[in-house]
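Shown here is a partial selection of chains from the complex, left in place.
To keep things simple, chains are lettered A and B as they appear, and every chain counts its residues starting from 1.
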Amino acid sequence: MAEALADYESQAAAVLPTAVRDFVAGGSGSETTMRLNRAALDSVTLVPRVLAGVDEPDTTGSVLGSELAMPVAVAPMAYQRLLHPDGELLLARAAAEAGIPYVISTLSSYPLEKIAAAAPSWFQQYWLRDRALLTSLVHRAAEAGCTALMVTVDVPVMGRRLRDVRNAFALPEDVVAANLVDITTDAHAAASGVSAHTAAAGVSAVAAHTASAFEPAVSWRDLEWIRRESELPLVVKGILDPRDARRAVDTGAQAVVVSNHGGRQLDGAIASIDALGPVVDAVGNDCVVLLDSGIRSGTDVVRALALGASAVMVGRPLLWALAVEAVDEALGLLRREVRDAMLLAGCADLAAVAGLTTGRA
Amino acid sequence: MAEALADYESQAAAVLPTAVRDFVAGGSGSETTMRLNRAALDSVTLVPRVLAGVDEPDTTGSVLGSELAMPVAVAPMAYQRLLHPDGELLLARAAAEAGIPYVISTLSSYPLEKIAAAAPSWFQQYWLRDRALLTSLVHRAAEAGCTALMVTVDVPVMGRRLRDVRNAFALPEDVVAANLVDITTDAHAAASGVSAHTAAAGVSAVAAHTASAFEPAVSWRDLEWIRRESELPLVVKGILDPRDARRAVDTGAQAVVVSNHGGRQLDGAIASIDALGPVVDAVGNDCVVLLDSGIRSGTDVVRALALGASAVMVGRPLLWALAVEAVDEALGLLRREVRDAMLLAGCADLAAVAGLTTGRA
């Protein structure tokens, strides 16, 4: 039993190897940005309304054609079998049960088709050096029934996550980048993907794999290309500068995700919640704005929406819950927290949340 | 002996069960707002005046027809028999002795009539689902001689107080919601009220009772109804947004209490003291503004008045004092602190306090 999402982290600590815990928990560099995400969220104060006559708040919303039981999506996260043998399947099914979208990671440890069959999903696309493989994934996602294509743009290279480096973290043999297997000529080599990379001096095996597989030099032209290549709604994840948000919209994005990758990419980057306002000001009328990085409670969801987000993405807490087979409970808890926070803030629906006054402590 | 109100908390800790301590001490969620109440008050700096020729400051004031020996009222707090067998009676008598109003909680553990007979009181009204019961209480309060009706509007549902959930906190058998007994058909069931509710998964017994007994969907129309139903001066407690303060006044409220319920309702809500200024700006000329949540010393009282409050409400410190049979001493100490702070700030009376300059550290 957990009473708050934070409880899952300590529960998971009891069952996970240290290196896996660190892989999930860690940020890049001195983890300044990771800490900043929380500090900035905690400093956002809400001014609740009263006597709003709300019996049961309507937590539902609609984003990119998906109906959401609450304004939350499961953030794309790699290698979920690190946490539980059923990994992505378990979490995706819980998301479906909870009525929210699950975002399949390019680096999922089950094939995207298998996950998409289990639950309504969006597909998160990393930019692979191998254009054929990349193209194939874009089409596989659509064919598998994913309803949105989320292109992550903040990983030209993996941020240096010192915990992983110090742990010489490498994937266990049975956890592979499953989406990258089938279409290669040497299935085994691809299947073993990351695990084939060993930790070199100053580089974790995961980072080595990323460096070899990901294309750093992605550009707006590439985004245009993928926009044409897929008919799915395009979501650009990892935007912090409003100029980039504007350009993403002009390039055809239907949504942007304000995110610093949970403090795992550029250490020193602005807290996501602090970047949200300027992005909303720039493109809020023209596209959906999602907020990612640091969300840990229903109050955080309300904070993000009061500052202009349409929904948030939640990551690490669900991995901790996955490790202790409590994802249904975790999502139920979060749903309840969102509902209670809305009720306590006098909000009948998400539009009312958007109208709350916020301050800074 | 206590030298500061804070001393009572440690003294009470020695005599109370952990679950009762936590019930009193705790806030909702991660207790961000509860901590914020103190941090914000501590950061309010005062600029004292000198050579004001004050021999003995006049700490008295008048609020809603009540004469106050100091600008303080005892906040409404449930189930005071948890702290002492004489509970509300003891604290109400001490308040009378100290010359300040005692506010009887809907959830008092002695019947309101018994408390009102013991001391001049106001009555705090929660919004019960049972309209007959609610109506009855409104009238009982007036008949019992209460001189103001304070409607609490920030508890559409109880905030999730994790300490209570973790403690599976339930009321002992001999502590009941005494006001809810008489008029029900099944006196015993009502009498056992909260204690009949057991702690379910993720829900304390107290919260379960609140959920079953309280009406979440209270609206401004309901406030209008109660305004008509009672001839007592109407006080609306739990206002943080100036727009709501304005509407409360327009609905007939003679006072509003700026409060976040001591950090026990919406976690993430603005500190009460930070919400005070905008509310005073909005309605300060049209109604009385009281400040609740976090007051712990005479300096805090002066801070609140310098920022525009007419008086404050004090809660937890008096419960701790109640647990060690020191409520008279506690109120005497607070009165003395208010007096000393006024003298040290060169204030002959409360109007002078209102004229102090404040800053932020």
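In this section, a contact is a pair of C-beta atoms (placed from the backbone, for glycine too) under 8 Å apart; a residue touches a chain by one contact, two chains touch by 3 or more.
As the structure is a computational prediction, the values presented were derived from the model and not from experiment.
Please state: how many copies of the shared sequence does the complete assembly contain, given 2 in place?
Here the complete homo-oligomer in the file comprises 4 chains.
One rule holds in what follows: only the chains that are shown with their structure count from here on.
Tell me the rotation angle, 0 to 180 degrees, that brings the C-alpha atoms of chain A onto chain B, to the nearest 5.
90
Cα centroid separation between chain A and chain B, in whole Å?
42
Okay, in this complex, where on chain B does chain A touch?
Its residues touching chain A are 29-30, 32-33, 36, 39-40, 153-154, 156-157, 159-160, 162, 165-166, 201-202, 216-223, 236, 238-241, 243-244, 247, 265-271, 274-275.
Show which residues of chain A lie in contact with chain B when the two form their complex.
1, 3-4, 6, 42, 44-56, 297, 299-300, 302-303, 333, 336-337, 340-341, 343-346, 357, 359, 361
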